[in-house]
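One protein chain is absent from this view; the other protein chains keep their places.
As written, the chain order gives the labels A, B and C, with residue 1 at the start of each chain.
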Amino acid sequence: MKFLAQDQLQAFLGHLAGESRVVAPVKGDDGVVLFRPWSPGTEVELDVLLAKQSAKEFVFRQSETYLRYGYAMEGEAAAVVDDSHEAKIAIDDPAELRAAQDAAVTAHATLVAEPVNDAPAQVIFGLRPCDARGFVQMDNVFGGYGGFYFDPYYNAKREATTLIAVTCRDPRSTCFCTTVGGSPDGTDGVDALLTQVEGGYTVETFSEKGEAVLGFSGLADASTAQTLYAETVKEQAVARVDIAFELEGVRENLRANIEDPGWHELAMRCISCGTCTYVCPNCYCFNITDEMVEGQGERIRTWDNCFNPIYTMETSGHNPREVKSNRFRNRFSHKFWYYPEKYDSLLCSGCGRCITHCPTRIDIREVLSVMGAPRAAAAPAATGEEA
Amino acid sequence: MAQATDTTQAAGTTPPGAEDDVKVVGIVCNWCSYAGADGAGTARLKQEFEMRLLRVPCTGRIDPLFAIKAFEKGADGVLISGCHPGDCHYSEGNYYARRKFELLDRMLPFLGVEPDRFKYTWVSASEGARWQKVVNEFVTKVKALGPREGRAL
Amino acid sequence: MRIGVFVCHCGTNIAGTVNSKGIAARAAELKDVVHTEDLIYTCSEPGQSAIQKAIIEKGLTRVVVAACSPHMHEVTFRRTVEGAGLNPYLFEMANIREHCSWIHDDYDMATEKAYEILKMSVAKVRQLEALVPNEVSVNKDVLVIGGGVAGIQTALDLADAGLKVTIVERETTIGGTMARLDKTFPTIDCSACILTPRMVDAAQHENIEIMAYCEVDKVQGYVGNFTVDIRKKAAMVDWVKCIGCEICMQKCPAKAPDVFNVGLAETKAIYIPFPQAVPKRAAIQVEHCRWFQQGKCKVCERVCPADAIDYEQQDEYVQKEFGAIVMATGLDVFPWEEYYHEYGSGNIPDVISGLQYERMLNASGPTSGHVVRPSTQGIKGQEPEEPKTVVFIQCVGSRDESVGRPYCSSVCCMYTAKQAILTKSHAGMDTEVYVFYIDIRATGKGYEEFVKRAQTEFNVKYVRGRVSKLYEDVIDGSRKVIVRGVDTLLGKQVEVAADLVVLASGITAADGAVQLAQKLNISYDEWGFYKESHPKLRPVETNTAGIFLAGACQSPKDIPTAVAQASGTAAKVLGLLSRDKLKTSPQIAIVEQNRCVSCWKCVEVCPFSAPQKQEQRDGTFKSHIIETVCQGCGICVATCPVNCITLKGFTTDAIIDQIEELLLA
Partner (left out) sequence: MSDRQAKIRELAAAALSEGRVDYFIGWKQGFNPSEVIPAFVRSADEVDELVWNPLAHHNLTTFLKRKMPDPPNARIGVCVKGCDSRTLVALLQEELVDKERIYVVGVPCDGIVNRRRIEKEFPDEVVDISFAGDTVTAVTRAGDSMEFAKGDLLFDHCNTCRYPNPFYADDLAADPVPEPEDRTPMWGSIEEFEALSPAEKDAKLAEAFETCIRCFACIHACPVCVCWDQCVNRSRRPALVGQRVDTKENLMFQMVHMFHVAGRCPSCGACDRACPVEIPLYLLHRKMNKELYDMLGFEPGVSLEEKPAFQTFKLDDPFGEH
């Protein structure tokens, strides 16, 4: 175990910045802490436990151009002539006309498409174990798990990314990582873990990427005292995180309660915005759009979310989840039922951001302790056209 | 009129690609201002080069967001012109427009767009000379401000 | 999508400043453009057939013509592409003449701009969709606003052709300005002798209804289907009973200024403007009536044999439906008193306007046709004096920037010549007659000869020059008006001591013309004359379909021109109403109902009440726009927050694409 003195932190980041882009939690003028590209001299904010947004954005971009294309007109188009015209505009036979037309116009649009996939090496510093675990859970979706789809865009960035996490010395009341199998000092997906101790941080590594950071000369070997201190910090942290609900049986219960009117009750104060999914470290739904002007275009992948009223809108105009409570139900069922069934892993790392950022403080723990538990025989759901 | 002839001196003298090369969008109603611009053309009233006109039936058709969109996409100036109040071909369109564009006119500076980059005015079909004056004065002001590279809006 | 681009040279109008050939060639690189061509005169027969040829042979599905203003030739080219089997609304025009070649000198810059304008049009044409016009049924009745000679002529032509016509006249009688004239040039035949029979014809015509002493209050609807509210002004006389016997007028003790005689004489509070009035009905000028002002009198009520007086009468409103409206609101005389202080501002009694002199010359006028000096009128025991020296001053309120009237009133030269001649015949050949003029405009048939006669046969002295000052002075005991001016031909000051000075006061738009135009949504120029749709090609139409122009309401005209135009207008109206159904523009708004959120903003803002709340199968209500009522202004489109209303031909996407195309780096 290594030790990084507090006064070496900037130098350490500077070292990392030598090889790659460094992303770290930084407090803006408005006092909002967000993961932002770090530049030397920038203060890193590690006291505020969770940055407003997860670090997801730096691997699974909110808006990513992954294809540029252009149309060019080729062939004989222009018939630039002078003013003399004898008009003979009588071609009766359609076939003959068609032929005449094709003969006359060889002009055609040719499409040139070029994929875009920039994946510079980057270090995400100062994220929390739950954030790191979020990536691991999301990896299943894009990483070809069980022979499913392998996404070159996500993976290129994922592979080029080193995650240096910091132990949650002081978890919040909204933290519930331990409930979903994580921990304030969790190492899932973590390449290197810093733990705050007297005068600095202990540094542990868990992967080659992690070891790479040990190249920094300012690192000392951690003293026994420091090591022990770190252990205590971790134990205390784990102790401070409450078990929010009984995970056992949640999947089955969700299935059983699918038509339960309780979903309507819980969804009442939901305003169906996308905040919870966008701050979530592993909500991964996306949308694809073309943006084109005068034959030049980009194909863009942007985050989408299951609370978007037209999330499941079909071209026919039919929307199977037009009702707000259905969309509401989807998010939790997906994280704790559908997803686990397909990938044998939860889609929640217990960071609690969805709770603290929800405009009406909808609480995933409440939802799961109610709908994830056995319910009295499901009464017919209050049918409503609300969406 | 006097002013019009003054500003005419400068009209169309900027070489293309000069650093004060600006893009100005004009959205005008079909019945008054577009016809007024036609009148100016017929009378060969020389005008600043940068104005590009978009024809709509009525200023009432113009969503303030068109102007904002234009700025967002890099326009350096936006001019809206229609029939004088009371003369709207559809009787009321320019009254609604007047409110919308007055608000826009007051909001744009708050959004970081210099006041001289936006103007809404009235030019009738018979006011070719006025059209020339409006265009030349407006474009000249926008040129003085220069292009708005790197602006969010 | 196969777009064809055609770039016009318009001779040198465009090609002189813009490289038409060049931008036609460049246009080939634009997406979907499969054919480009430059043409010397695109609107010419060869030009149009070139377009049709290309459409057919190259299977074009969209056409852009870069040429003049769409106001000039959009209709032309729509027909052209339709002729080749393409929907006329899959066509777009790029205005590179009025908006480019004519307003720039720099060849390269103008060419660059023209290409950008063209690109914007191509961007728009990509967004266009095939549109099919609607048909609406047509009301065949016609409203003529104004009962002057032009209105009467139009009305009679239309009525003779079998259409029902309503003439709305704001005075108590039709006849207009012409009814006040004595003789007409160049024939010197009696104005009344020509006009009054026509007035009677109109009154007696089975297809004509004359609504005198009425005003148009409100106009709604659209071509073929106008709804007009008409205000019948209270005459305080029941016109059904009134027989026009004039007894009330003779007995009425209250004097009132005689508007018909331009204040040269006085009439009574209850009056009939002139003996040949049509309809011949009396009306009370409330502001001069003793009963209304002092609450006693009622003489007219007592003497009226028909018991027609009704002091309680109120304005009435009637609503009528028309298919077309003809504006024939005529003219007013320029109020020279307000502007020409150097001419005494109307305080010199012996300085009068042309129209006043016209009344003076008229046998049924205030002086029974005797030419007199107003300053000598109404003096006890003294006959009014006949002027020995009469001076006419031209262009008073015409061709005079200093009073904001740069235009020529077009009739003054001629009526002055006429009045000069009549002066000799009324006051004797020995009368000295001078005419101060700038130029003589005698362009009509027999006009020049007429002026020559005045100069030679009648020895009227024409002095070329402006009169700088008029003032009264006493010369050897007799009161004169000193006319001081300059003879620009001799280049010296001239002064004439005149007994009477007649100002050829110019023509201005009728009082209230602008307010009326605003009720009908037609455009007018800065002097209040109504604007024709096109100065050469559509001289009697306005920009508002179904509303036409006749006579001096459009611009100053003499009688022959006004009457000729009135008949032309009648022909246009007949052309319009010869159809039972009218095609209306398909460029209107339509609601995509599955996106409508029922916020009803469109219903709130539409000036024509085209959007309606329409019940859906599920019992909810969504906005629905009535096609034939929608005028295509797009106010609702700009107001609809979800943008679920589309204005065909001017879609939001089309506008945005044009903006983006233009701003494309």
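The criterion applied here is as follows: a residue touches a chain if its C-beta (ideal position, glycine included) is under 8 Å from a C-beta of that chain, and two chains touch if they have at least 3 such contacts.
Fair warning: this is a prediction, and the values are worked out from it, not measured in the lab.
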In the full complex, displayed partners of the excluded chain: A, B, C
Among A:G31, A:G147 or A:P374, residue touching the chain not depicted: A:G31
Sole contact to the chain not displayed, among A:A165, A:V203 or A:I355: A:I355
For subunit A, the residues touching the chain missing from this view: 28-32, 34, 47-49, 52-53, 62-63, 65, 170, 172-174, 264-265, 267-269, 271-275, 277-279, 287, 289, 291, 298, 300, 302-303, 305, 308-310, 313, 319, 322, 324-325, 355, 357, 359-361, 363, 365-366, 382-387
Missing-partner contacts on subunit B, residue numbers: 63-65, 68-69, 72, 84-86, 92, 95-96, 98-104, 106-107, 109-114, 120-122, 151-153
Positions on subunit C where the hidden chain makes contact: 595-601, 604-605, 639, 641-644, 651-653, 656
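What we mean here is this: only the chains that are shown with their structure count from here on.
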Category of the chain touch graph - line, ring, star, complete, other: line
Chain closest to the middle [Cα centroid of all protein chains]: B
Rounded Å distance, subunit A centre to subunit C centre (Cα mean): 69
Intercentroid distance (Cα basis), subunit B paired with subunit A, Å: 44
Averaged-CA centre spacing for the pair subunit C and subunit B, given as whole angstrom: 30
Sequence positions of subunit B contacting 2 or more other chains: none
For the subunit A and subunit C complex, residues of the former touching the latter: 71-73, 77-85, 87-89, 91, 97-98, 100-101, 104-105, 107, 109, 293-295, 317
Sites on subunit C touched by subunit B in the complex: 69-72, 95, 97-99, 102-106, 108-110, 112-113, 116-117, 120, 517-518, 521, 523-526, 531, 543-544, 587, 605, 607-608, 631-635, 637-639, 647, 650, 652, 655-656, 658-660, 662-663, 665
Residue ranges of subunit C in contact with subunit A within the complex: 2, 9, 21, 24-25, 27-41, 46-47, 49-50, 52-54, 56-59, 84, 119, 123, 594, 657, 660-661, 664
